[in-house]
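If you scroll down you'll find the structure; I have some questions about it.
Only one protein chain is missing; all other protein chains are in place.
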Amino acid sequence: MADGTVIKPDLDFVKGVIDGGGESLKKCYQCATCTVVCNVTPDQNPFPRKEMVWAQWGLKEKFMGNPDVWLCHQCNDCTVYCPRGAKPGEVLGAIRKQSIKQYSAPAFLVNLVNNKALSWLIFLVPAVLLGVILSADGAFFPAEEEIKFSFFASTLTIQLVFVPALTFGFAVGIMGVMKFWADMKKAARVTSGNLGGSISATATEILSHIKFKSCGVSADRFTAHFLVLYSFIALGIATGIGVLYIDILHIESPFSLTGTGFPVKIFGAVGAAGLLLGAFLMMSNRFKNAEKVGSGSYFDWLLITIIGVIAVSGILSWLTRIAGLAPVAYSVYFIHLVFVLSLFVYLPYSKLAHLFYRSAAICFIKYSGREKR
Amino acid sequence: MSEQQKTVLVIGGGFSGLTAAVETAEAGFNVVIVEKTPFFGGRVTQLNKYFPKLCPPNCGLEINFKRIKNSADITFYTQAEVEKISGQEGNYDVTIKLAPRFINDKCVGCNACNEACPVEIPNEFNFGLDKTKAAYITHNQAFPFKYVIDGKACKGKACSKCAEACKYDAIDLDMKPETVNLKVGAVVLATGWDLYDVSKLDILGGGKIRNVVTNMQMERLAAPNGPTGGKILRPSDGKEVKNIAFVQCAGSRDENHLPYCSYICCMASLKQATYLREQYPDSKVRIFYIDIRTPGRYEQFFWKVKEDPNVTLTKGKVAKIEEDTRTGDVTLVVEDVMSGKKIKEKYDMVVLAAGMVPSTKASKIPGDISYTDEGFVMAGALKKGMFAVGTLKSPVDVARSVQDATGVAIKSIQSARRS
Partner (left out) sequence: MEMEKKFGVYICKGCGIGEAVNIEKVKRAGSIAAKIPIENVREHQVLCSPEGLELIKNDVKEGVNSIIIGACSPRVKYEEFDFPGSIVERVNLREFVAWTQEPMSSDAQSLADDYIKMGAIRVQRGSLPEPNILPDLSKKILVIGGGMAGMTAAIEAANAGYEVVLVEKEAELGGMAAKLYKETPRQYPFDKLDEPRIASVIKEVEANQNIKIYKSTKIDKTDGQPGLLDVTLSNNGTSETIKVGAVVMATGWKPYDATKLEHLGYGRPNVITSVQMEEMAKKGKITRPSDGKEAKKVAFIQCAGSRDPNHLPYCSSFCCATSLKQAKYVREKNGDSVAMIFYKDIRTPGQSELFYKNMQNDPGVLLTKAEVTGISDAINGNLYVEAENTLLGEKIRVEADLVVLATGIVPSTRAPQEWLDGLTEAQKKGDDAKKAYIEANPRPEMILNLEYRQGPEIPSLEGAYGFADSNFICFQYETRRTGIYSAGCVRQPMGMSDAAEDAAGAALKAIQCVEHVAKGIAVHPRAWDMTFPDPMMIKCTSCKRCTEECPFGAIDEDAKGTPFYRINRCRRCGTCMGACPERIVSFKDFSVDIVGTMIKSIEVEEDEFRIIVLACENDAYPALDSAAIKRMKLNPKIRIIPVRCLGSTNLVWVTDAFSKGIDGLILLGCKYGENYQCHFVKGSELANYRFSKVKETLDKLQLESERCQLMQVAINEYDNLPKLIEDFVARVEEIGPNPFKEL
C-alpha cells in the first residue's frame, strides 16, 4: 500500500532559492515553455521545468547530484518566453547557488560570501590581511623614485599569499566536484563511462563556447563570457610567463611592451582589455535585459564586480605606474591585489564556482550518455 | 415617466447585446441597439457550431432576430458607433455616428451588386481566408438582410457598376455619415471581444506559417457558409487535413500576451476536434494543453472527445513551431510534461487556440469608464445606470454571456424605472 517516494517539502530551501535571486520561483505553473525554448537542454527529462517544481516544493535532495541545473548557461530564453514571469533562468541561478552550498565546504562560507549586508566585510578581510602581510614585509609605500610594484609587495610575498589562496580555492572546488560527481553517478544510476573522452569533449565544448552560441535572446552573452574566459586564460599565461621570467630566467619586473617583457605585457594587456570589455558587456547585458529577464542577483553581481574591479585596477595600476603617479599606482595596485585574492579565496563559494560544477556537469552528461543529440 | 427615459441603449449587437436588448424589450421597455458592423450577431455568426451541443449558432440568432422583427419596442442602428455619452442614470445623452452603408432600404438582397462589383477585398468575416467584393453580405442568414458597400475599398461614383446593376434603386454612393442624438435611461455595454493578434506569437509562427491557423479561422474552415463550404482544407495547398494539432493557451495565461485565461479555448478545441474527426474518419488529433478547463457539465463533453482513440491530449505548452516550406507541413516542439520528454512532431495543420481580447482594449467606449490593464471594463466602478455584459468583464462563453445579459436586463429596467 504505502509505497512511493516520500516527498518532504523544505520551506527553508524554498526561501533560500527565493532570497538567493529566485524570487520569481513561485510563479511557475508548469507549462513547459522553458524546456521547449531552451536550446541547451537534452530531449530526455529536459530542464528547467522539472527543476522549477522541485524547487517550489523545496525538494533539495532532488538537486543532489543534479547536473541539469549546471547545464543551464543562463541564456534566459526561458525567462523571456516564460508566460508567468517565473524567470527560470534566474531561479536556476539561485538553485546553483544552493548547489554550491551543498558541495563547497564549509557551506556557511557560501552564505557569508554572498550576503549583501556583509559585502563590506568580504573585501575588508582580505584587505586587512594583505595589509598586515605587506606591512610585515615592510614595503608599504616605497620611497624609491622608480615605481616598482615589487618594491611594494615582493614577488615572494605575492607568491606566498596567492599560490596558497588559489590552491585553497581549487582544493575546495575539486573536493566539491568529486562529491558532486559521486552524487551524480548515484542519482543517475551510472556506474561507468568514458571519462577521458568526456573530459576532452567537455574541454572542447567549453573552449568553443558552442552552447552559448545556441542562446537565443541573450546571444550577446556569448561574447561577454567568451571574452572573460579567454582573458583569464590570457592573464594566466601572462602570469605564468611572468613567473618564468622572474623565478627561472631571473628577468626582473616591471616588464614593458617594448622589451623582453613583451610576451608578458601583450598577454596581460590583451587579457586586461578583454576582461574589462567582457565585464562591461556582462553589466550592460544585465541592464539591457533587466526588464525582461531581471538584472541579476547579488550572487551574480558580486562576481561581475570582482572581475570588473580586477580589470580596472589592473589597467589603472599599469597606466599610473607609467605615468609615475606613485601613491595612486600603489593604492590601485593594492586594490587590485585585494580583489585578485578575493577571487581566488572565494572561488568555490562565489558564482565562479561554476568553473568546477558546470564543467563537471557537462562532463557527466557526456559520460552518462544523456547529452542532447 | 416619459417614453424617452424608459429607453435602454444597448451598445453592441453580438449575442450578449441582442440578448440584453430582446430581454429588456420583452419586459416592456424601449430598446435601441447600436452595432458597429453592418450586421448583427457578432462573433457567434462566425462559429460553425456551439459547444457542447454542436448546434449551429444561427439557430438561436434566427430566434432572436425573429424576436426583434416582432417587437415594436426595439430600434436598431448598424454601422453605428457611440461618439459621446453624458448625463446620468435616467438621463443619458448619447450621440451616435452612423457610417454610410451606401445601400438603402430598397435593397432586396438579390446579389446583383456583388456580381457587378469589380473590387475584391480580403474577407474579414472569414478572417482573411478568402476574398469578397466591396459590395457584399457576410452570409446568407445575415441580419439585416441588406447588402453593404465597403466605403474604403469602393471606387465610388467613377465606377458605379453596382448602381447600374441594381434594379431596385438601392445603391446610393453619395450616402453621407449621419449623427443621431438619443436620450436614454440606461446604457448597456456589450461590445464583445476580438481575437488576439497571433502575429505577436513569434515562436508559434502566427500569421507567418501558412498552415498555422487560429481557432476562429478553423471555425470558418468548418462552417458550411465558410470559404471552403465547410470542408476542412489547409490554406497552403487545399489538402485535406488528416493530422492536426491544437495549441492551447496561444496568448492566454501568458503575461507577455494575455495574462488571463480566455475561458472558451479548451472547449473550442475539443469541439473542433470533433469537426475533423467527423469529416475524416481516419484523421488524428492531438491537443496540447496546460490545464484542461471544462467547468461544470462541460466535463462530459471533454470525456466524450477523449474517448476517441484518435484524439490524444498531452500536457505541455507548445513553444516552437516551424514550417517545412517545401511541403507546407508544420512541425511543433513541446515537452510532454507527464513523461518528461521533448516531442517534435509534424502535422498537416496546426490550430492556435488564440485568446480573447475585450473590444475595449483597442477602442474605448466614451464616458467615464475604468478599465483593467488588459482592457476589461471594471464593472464595479461603472456609473449608475451603466452596465457591462459578457466578455467585456471577463472572458466567458455564450451560455454565460446570455446569463449575464439577462441579468443586466433587470438592472437596466431598474434604472429606466427609477428615472
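We just call them A and B in the order they show up, numbering each chain from 1.
Convention: contacts are C-beta pairs under 8 Å (C-beta built on N, C-alpha and C of every residue); 3 or more make two chains touch, one makes a residue touch a chain.
As the structure is a computational prediction, the values presented were derived from the model and not from experiment.
Across the entire complex, contacts from the unshown chain go to A, B. Only one residue in the set B:62, B:89 or B:150 touches the chain that does not appear here, and it is B:62. Only one of B:245, B:285 or B:409 touches the chain withheld from this view, namely B:409. Annotation for chain B: contacts to the undisplayed chain at residues 15, 19, 22-23, 26-28, 48, 50, 53-64, 67, 69-71, 106, 108-110, 140-141, 145, 167-169, 223-225, 229-230, 253, 259-263, 291-300, 303, 315, 337-338, 372, 376, 378, 380, 393-396, 398-400, 402-411, 413-414, 417.
Taking the complete complex into account, residues 1-9, 11, 14-15, 18, 26-27, 29-30, 50, 53-54, 56-57, 59, 84 of chain A touch the chain not shown.
Criterion: only the chains that are shown with their structure count from here on.
Separating the centre of chain A from that of chain B, both taken as means of CA atoms, is a distance of 54 Å.
Against chain B, in their complex, chain A makes its touches with residues 29-33, 35-37, 41-46, 49-50, 81, 83-85.
For chain B in complex with chain A, the touching residues are 203, 249, 253-257, 290, 316-320, 333-335, 337, 340-342.
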